[in-house]
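One structure follows; several queries about it will come next.
For this depiction, one protein chain was excluded, whereas all remaining protein chains were kept in their positions.
For subunit A:
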Amino acid sequence: MCIFVNLATTKKISLSEDELVNALKSQDTVAIKALYDMYSGALLGVISRIVLQTEVAEDLLQETFLKIWNSAGSYDPSKGRLFTWMMNIARNLSIDKLRSKDFKNANKNQDIENNVSFIDEQKKVSFNADTLGLKELVTKLKPDFKDVLDMVYFKGYTHVEAAEELNLPLGTVKTRVRMAILELRKKFN
């Protein structure tokens, strides 16, 4: 199974997903170098959507790679792709950080809701051109779908929280997430 090697940064180490998983599980350090070369940019992109401060995001990227390294044994290839597993580690660490006491203290006057609009403002500045293109794509989605995908994917809400926030039944939230991702799939697959 071949993965998005060429989309990753530039040159450097790249392995097939099977080789990578085997190397990672046997704690071969070549795995961490390859993972970094291939996925650090994509993972930092995910983290930076949730936590905007570059320094904090890069700290979280470090934590993410440490957790990937230390929890390699718990990854089960039969349950999903390696990137999905890593992406969720990165997102969970980022959301935990966003909700942590010290982070909130450091960003006083910004609870999660305020953070959302704060994030929106900051994004306009920090997004690169490619990202702007994608933001546009998401913007093209029906507003109903967009809101849900924004909250669940960009802003670290759980779908339960999103349902409460939007005052919608859980099932509707699920459908809207699906419609939004279907739009993405049309674009990428």
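What we mean here is this: contacts are C-beta pairs under 8 Å (C-beta built on N, C-alpha and C of every residue); 3 or more make two chains touch, one makes a residue touch a chain; residues count from 1.
Everything that follows uses one rule, which is that contacts and distances are computed from a predicted model.
Within the choices "Leucine-binding protein domain-containing protein", "Regulator of SigK", "Phosphopantetheine attachment site domain protein" or "Amino acid ABC transporter", the name that UniProt assigns to the complex's undisplayed chain is "Regulator of SigK".
With the whole complex as reference, residues 3-4, 7-9, 29, 32-33, 36, 40-46, 48-49, 54, 58, 61-62, 65-66, 69, 78-81, 83-84, 87-88, 91-92, 128, 130-131, 133-134, 152-153, 158-159, 171, 173-178, 181, 184-185, 187-189 of subunit A touch the missing chain.
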